[in-house]
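Below is one structure, written out as structure tokens; the observations come after it.
Every protein chain but one is kept in place in this view of the complex.
So, chain A:
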Amino acid sequence: MKWLFGKKNKETNVETLDSLLKELKASSDFIHFHYEQSPHGYWISYFQTLVESKILHRDILPYVNKETLKSLEKFKEVIPIEDVEITSDVKKIKNKILQGYVFIQLHEHDNEGLIIHAATHKNRQVSVPEVEFSVIGPKEAFVESVDTNLNLVRKRLPIPNLRIEEVRVGKLSKTRTYIMYVEGISNEENVNTLRQRVKGIDFDTITDSSFIAQMIEDNHNSPFPQLIDTERPDRVAAILAEGKVAILVDGSPHAIFGPTTITEFFSAFEDYFLSWHIASAFRLIRIFAVAFSILSTPIYVATITYHYELIPKDLLSTLITSRSNIPLPPFFEAVFLELTIELLREAGARLPTKVGQTIGIVGGIVIGTASVEAGLTSNILLIIVALAALASFTTPIYRMGNTIRLIRFPFLVLGAIWGFVGIVLAFSFLIAHLLKLTSLGRPYLEPIYPPRITDWKDAIIRLPYSYLGKRPVQLQTQDTVRFSEQHAKKKRDHISRKSDIDD
């Protein structure tokens, strides 16, 4: 059986410092040299590609020259860098060198040495969010460096209760992963679940937070994402304050958070910047768009194929005329168009932006009109399919949008086989699946089921802030009150009365 599972990837055990240095020297970017100018003959070793040369030349090398520094202890006292340590732990030395520390020995074969932090940070500048862009509101987005990202969140929540726990994930990548939550607000159970799952990950390289999201989800076989990913630090700060738990991963410009509900996937963070009427209206439009996107093509196909009785008499002539020259049955016609749209989307996503736009025009206008004129598809179905595709793009969370586009196909197939009965069947399966789904052990369909009236205030619609005094019941937070609604009202009334007198 051994051939099947392969050899266990054992970490090479470095016994001595000498053998470690020997092993590292095999890489051409590893520098290990005797500093000749120094009167005491220091040995310096580091990875050229990990170390900031400015720090090395400004803060380390000048001190090495000084005659007075005969021992490592003295050296440690003088050097203007905080993260300095004398150690003989070979394993530690190895890890630190690999993270961009400079290692200094007095003599070549010493067992002890000084490790000095001099890691370089090559970062992208903090830029405007692209996936979750909002017209109003902050325009900062996460970058690939987790230190910057942590800073972006922490400066928004300047409280000591904000806990950040580091977990290293990935046997090879040893990716720095941070679990963030607010002590005293978020439920311990949620934090423990998340911590346990993150620690339980067994994988070689973690490239992005989406890896972790997929690995720790409650149900791996569900097409529905059970954790939200966001690139907005303001959103992460907001959900932490709400009592949720977030994960930041080094090298990933997306944070993931949970527990979440299905309605949260259809609320854009911009909703909180707009007045509540408008935000509620936009959310309703998005929900409608989802229903339309999933159901419109299957209902069209089912109606045209089986249930002609349902077509209003005034629509008959439009529908029949549009189909009068089409040789394909409605199902194949719909599949043809749906696939065309998916091809366009996929081609647009793979190509560089400028070419992608051209593809959009070619596909949308040329293929669309040509296939109608050629009599391959009816223009009404073309309109429906295009609208359904458009509607699916209104979902704010990209991963959810993909799911919406995917689950349309089972509906379409069942609708083509059994008509409306098939659509109802597919819908029943969908509902059953969603009812069973959980996010970090919390119900996914909440507040619709289990029905929790108090959580409706910020689900499908968003009530004014004065009604959002309580944290969501779903999260079972330790501190359930965000602010006292009565107290806030009293305060508000007091201010307004005062200003009346002043006038």
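In this section, a residue touches a chain if its C-beta (ideal position, glycine included) is under 8 Å from a C-beta of that chain, and two chains touch if they have at least 3 such contacts; residues count from 1.
By our rule, contacts and distances are computed from a predicted model.
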| item | value |
| --- | --- |
| Listed names "Class F sortase", "Cell division protein FtsW", "Amino acid/amide ABC transporter membrane protein 1, HAAT family" or "Ger(X)C family spore germination protein", with the criterion being the UniProt name of the chain not displayed | "Ger(X)C family spore germination protein" |
| Residue in contact with the excluded chain [from A:E36, A:E82 or A:E309] | A:E309 |
| Selected residue (touches chain absent from view) among A:L61, A:I326, A:L437 or A:V473 | A:I326 |
| Which residue of A:I417, A:L437, A:I460 or A:A488 touches the chain not shown here | A:I417 |
| Those residues of chain A which, in the complete complex, touch the missing chain | 221, 304-309, 311, 313-314, 316-317, 319-321, 323-326, 329-330, 417-419, 421-422 |
